[in-house]
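Note that this complex is displayed minus one protein chain, with the remaining chains in position.
The first chain written gets the first letter, and so on, giving A, B, C and D; residue counts start at 1 in each chain.
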Amino acid sequence: MQNADREINKEKISVAEMAKQILEQGRADRLMGWKRGEFFYDNSPAVFENLSELDDFVYDLFCGSNLSKFLVKESRKDGKIAVLLKPCDRYSFNQLVKEHRIIKDNVLPVEIDCDGMLDIDKIRALGIKGIKKITVDGDQLQIDTVYGPKTCAREDVLLMKCLTCKDRVGGDRFELVKEIEAMSSVERYEFWRSELSKCIRCNACRNVCPACTCEKCVFDNDKSGIANKANTDSFEESLYHMIRAFHVAGRCTDCGECTRVCPQNIPLHLINRKIIKDLNEFYGEYQAGEDDFSKGPLTRFDLDDVEPDIVMERGGNK
Amino acid sequence: MHQKTQLQAETIRLISGTNTRKCMKCGKCTASCPAFAEMDISPHKFVSMVEHGEIDKLMASKSIWKCMSCFACVERCPRGVEPASIIEAVRQTVIRKQNNNYLRPENIPELLDPKIPQQALVSAFRKYSK
Amino acid sequence: MSAQILTVKMENIGNLFKAIAADQKLYLPLEQAGQVQFLPYDPADDSQKVRLDVLNTVRSAKDLFFPQSENMVAFKKQGKKIDIIENREKVEAFTVFGVRACDARSFDILDRVFLSEPVDVSYAERRARGTVVTLACNEPEETCFCETFGIDAAKPDGDITTWIADGLLWWQANTNKGVKLTDKLLSVDAGLFVDSTGEAKALEEQQEKIREIISQLPLHGLSLEYFHKEELKTIFNSPKWQELSEACIGCGTCTFVCPTCQCYDIRDYDTGNGVQRYRCWDSCMYSDFVMMAHGNPRTSQVERFRQRFMHKLVYYPANNEGIFSCVGCGRCLAKCPSSMNIVKVAKTIGGEANV
Amino acid sequence: MSIENKEFKPLIVAFCCNWCSYAGADLAGTSRLAYPAEIKIIRVPCSCRVNPMFVLRAFQRGADGVIIAGCHPGDCHYTTGNYYARRRMTLLFSMLDFFGIEKERTRVDWVSAAEGVKFSTVMNDFSKKIHELGENRRLGDLRCKMPIEK
Partner (left out) sequence: MQRIGVFVCWCGTNIAATVDIDTVVEAMKYEPGVVHASDYQYMCSEAGQSKIKQAIKEHNLTGIVVCACSPRMHETTFRKAAKAAGLNQYMVEIANIREHCAWIHKDRKEATEKAVVLARTAVAKLNLNTPLTPGESSVVKRALVIGGGIAGIQSALDIAEAGYEVDIVEKQPTIGGKMAQLDKTFPTLDCAACILTPKMVDAASHENINLYTYSEVDSVGGFVGNFNVKIRKKARSVKADICSGCGICTEKCPSRKAENEFNLGLNKRGAIYIPFAQAIPNVPVIDRDQCIKFKTGKCGLCAKVCPADAIDFSQQDEIVEKQYGAVVLATGFNPIKLDNFDEFGYSQSKDVITSLELERIMNAAGPTGGKLLRPSDNGHPHTMVFVQCVGSRDTTGCGKTYCSKICCMYTAKHAMLIREKYPDVDVHVFYIDVRTPGKNFDEFYRRAAEDYGVNYIKGMVGKVAPTNGKLLVQGSDLIADRQLVIEADMVVLATAIEPDQTAKSLATMLTASIDTNNFFTEAHPKLRPVESPTAGVFLSGVCQGPKDIPETVAQASAAAVKVIGLLSKDKLMCNPCVANSNELLCNGCSNCQHVCPYGAIDYVEKEFRAGGKTSLRRVAQVNEAICQGCGACTVVCPSGAMDLKGFTNQQIMAEVDAICR
């Protein structure tokens, strides 16, 4: 990690205290962090300009959102902005700096610790309704609801991206990809049909994606030839996600935001992971955003790269 | 080439993991070989004989037991052909045939020389018998 | 309307669905790859999972009357001549079962737009042919605030209202369309329902329970008093829009899951064989929303963000007798990627009433 | 559907680089080396000009197979183009396969200006494969396939 100019919390003070000090000491003019929500779990990304605004600052188990992308706009404003980066968010930050999307000089990156964020949708999917409060009790969560107390394992309701955290020994992040690869071609087709036909083209995946920062997206550009607003045909359901995955190929840091925000819970990250897996296998391990200078795998080559035929020899139902 | 010899040659190539076609017949292996004087078939010939499928002759040769596996030829070969690996492969092929051990345990005592290190003995036994 | 209350045992509810689906399409909250949607029920398909326990489908029932995209007309070139081909989808009679109180009310809001002159033919046709069977919410969520809009989750609107209580599905027709469907069902299978009129104690208890829960919900008592047309300019010029919109990523999630959002775009698609004109949902959060020849009237996200909430809370009520264009279903609260939503807006802009 | 009963006539789009494969196709023509008429060639300056979007576009519009032909690696007129094309297409094909699209519908081959015979062999071979696979049903846009009618 290239982090010479980064803030690292050496004294182990709380994140809120850190935020306060940064603004107090004038190390930055603004600070990007999270703001307390209506409930306890709906924290929103927010920019804090003064100490009084910091009263609403929050850093807890529901700060899953990746703040890097906001800097594309924020770093172009006057003054310096400090940004709180969880370990996984640094990759997106680096990648955006590499692509000159973030103006590095205007940003003070602040690295903060994270023990894994919770996914309220996963809690709801367990059938837990009317959630009023959650307390962490070791590996368990005590959930206070309108319908009485409930419990669940913390591990079961972590955000997808936290399960295979890059900065921790996590599980095999390609496990599901491998499962799909092992399916027959028809099964794969059916799997993606049933998943992608849920897509409502809300563009949340695109708009949250730190690799999707185009000045004008091809899907919004009538001249691109593929602009569309709705999945009018089943083909377009796939096309949108294929093109998006390909556009971020080699640049996707696997931050998992796409899956986090999908209102239909489509496991979009699997497409990106498949591409990452292929890139790693074909052209050597590469982690986008590991640094802010290296060329991505699709903008370089080796003389003895594998031939496209290799695809014919792989996967289920060869 | 006959199918049998072809198969034999292929086996040797497989065991040794070498590509005999890469040899450009420079003879550096033979030039480097410290055991050359003892050999009836010199290292470079090993390569070309495998290439031509003359495995039976090689299996009967004295050379395979004279090669000390010093790997000078492997180290020096400009094409990465590894003659020593080929010789080792031929040796393996011979040994893998029943009762073709070059060295038998009962013969060891008479060969014993107090100066030989234990380890050399063990490795010689490993190399010359199954 | 008839106050007749019928019941069917929950274990026999499959028979009810089969009876409805016998001669028309029936949409039920079905599970698809882990999510619950209103999807066509197929009596022959055992793998379909009906989820009456899930409160909100991800997409609202609006889809069935105002689909995300629909063909309007096509153009075909024959030599140098252009044919205009009407290929709007034919709408057959259908029933949707399991609509919640909030979604049921959303139709009123859509009707005011689509059914006033000029009438939107597609929408009108679907409204005329669709029968809405609502289901009371036994387990409201913390995100629910339909009460704010005078909606009673214990007594939803709709052509027919149903409740689940005491192991029974309670069935009450409210409109002619509802009565017609009920009569038809009875004519097919007289034993389908038991007449429980006057024996609805369990039902009333359930209703009380629902109302009790709703009074305990965190958003109980949310006030939108501040939002009326006299304050239009003050609200519009509020400096708070800026900070509220900072988190907005400009996606269309809130608009697409919203039961009352009604904006659409009309587009042409060249199929190679001709040109298909269709309309599809649009979102005021998008940068190309109402794009015109000169460009876009709202060039920044803050303007687009403000537009959406101004429309829901000020403009729409100003034109529609004070009725808000929101039914409190809570979908946007649950789905916004940045957790920004109408409640936060209402509380920040119209703060005093909610302190 | 009326398409069902008709004899399967595939549609194959071939992207050929101007310097090698397009010239190879010319040579195949000059040498009268036949390949099926269902193959239609689009001339591009280099195989690296082929945007994966074009491949998807062809499938959308009803193509049953897409083949990209370029200079042999190392022989690119622009020195490096086909190396980039090779990476992109490998990745694209693998991704299509992941989506359950028959991967045999896509192919990359290197055909030099001197390889008229190879061009014809490759095209015949690819066309045969597409005939075996039959109509592309998994990645087509129905609107493009169905004639517009009431």
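The rule is simple: a contact is a pair of C-beta atoms (placed from the backbone, for glycine too) under 8 Å apart; a residue touches a chain by one contact, two chains touch by 3 or more.
Keep in mind the model is a prediction, meaning the values are calculated, not measured.
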{"item": "Chains in view that touch the one left out, judged over the entire complex", "value": "A, B, C, D"}
{"item": "Option from A:D105, A:D139, A:E215 or A:E313 whose C-beta touches the chain left out", "value": "A:E215"}
{"item": "Residue of B:I15, B:A31, B:M59 or B:L103 in touch with the missing chain, whole complex considered", "value": "B:A31"}
{"item": "Residues from subunit D at the interface with the omitted partner, ascending", "value": "11, 13, 18, 22-23, 25-26, 28-30, 32-35, 37, 40-46, 48-54, 57-58, 61-63, 77-81, 84, 88, 120, 144"}
{"item": "Contacts of subunit C with the absent chain, listed as residue ranges", "value": "77, 79-80, 270, 272-273, 299-300"}
{"item": "Where the unshown chain meets subunit A, residue by residue", "value": "76, 99-101, 213-218, 221, 223-225, 247-248, 251, 295-296, 298-300, 303"}
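By our rule, only the chains that are shown with their structure count from here on.
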{"item": "Inter-centroid spacing, subunit D versus subunit A (mean Cα positions, whole Å)", "value": "35"}
{"item": "Interchain centroid distance [CA atoms averaged], subunit B/subunit C, Å", "value": "82"}
{"item": "Rounded Å distance between subunit A and subunit B, as computed from the means of their C-alpha atoms", "value": "58"}
{"item": "For subunit C, residues that touch 2 or more chains besides their own", "value": "269"}
{"item": "For subunit A, residues that touch 2 or more chains besides their own", "value": "232"}
{"item": "Touching residues (chain side subunit C, partner subunit A) in the complex", "value": "32-35, 37, 53, 55, 58-59, 68-69, 139-143, 213, 216-219, 243, 246-247, 249-253, 255-257, 265, 267, 269, 278, 280-283, 286-288, 333-335, 337-341, 343-344, 347"}
{"item": "Subunit D-facing residues of subunit C, complex", "value": "74, 76, 85-87, 269, 271-274, 276"}
{"item": "Contacting residues of subunit A [partner subunit C, same complex]", "value": "35, 37-39, 41-47, 65, 69-70, 120-121, 124-125, 127, 129-132, 145-147, 194-195, 197-198, 200-204, 206-208, 216, 220, 228-232, 257, 260-261, 263-266"}
